[in-house]
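The next block holds one structure in the form of structure tokens; read it before the comments.
All protein chains of the complex are present and in place, except for one that has been dropped.
And then chain A:
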Amino acid sequence: MAATNHAIGDGRGTAHTNSGPEEYLRCDSIHSKSHLTLFPTALTVPTPVIDIVLLYILLATHILKRRNVEKFADFIISLTAFLFVPDGVQLAASLDILGAQGLQITAVVLIATIVRLVLVSYTAVGLI
């Protein structure tokens, strides 16, 4: 890990690992002792993913009533776009990563995004 971060230099790697909520961007989580040992160490499961499943189970088993959480959930979901502004601005810290192979990486990411959207959708249409 440390070696990889060093290889790209200028603390760019660490810039990313340190930014944002730790749950999202902690790439060392598989090495940390505090990490949940419920799953094999090779399989990282970040807290928000576990939490969605937990809240879903609570709702599905009727321990939590939908009307109790619905209002706040809808409210905070409507804020999602704003909450992602710092996530996007974070790219300011890695402009130099994009610099070297920037155009190619952006092109591949654009293709990858569209390909996933189209292929997963069409597969679902085919299967259902």
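Please note the rule applied: a residue touches a chain if its C-beta (ideal position, glycine included) is under 8 Å from a C-beta of that chain, and two chains touch if they have at least 3 such contacts; residues count from 1.
Note that contacts and distances are computed from a predicted model.
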From the options "Antiholin-like protein LrgB", "Cytochrome bc1 complex Rieske iron-sulfur subunit", "TIGR03943 family protein" or "UDP-glucose 6-dehydrogenase", the chain left out of the display has the UniProt protein name "Antiholin-like protein LrgB"
Interface residues of chain A toward the undisplayed chain are 1, 4-5, 7-8, 10-13, 15-17, 19-21, 23-27, 29-30, 43-49, 51-56, 59-60, 66, 69-70, 72-74, 76-77, 79-98, 101, 104-125, 127-128
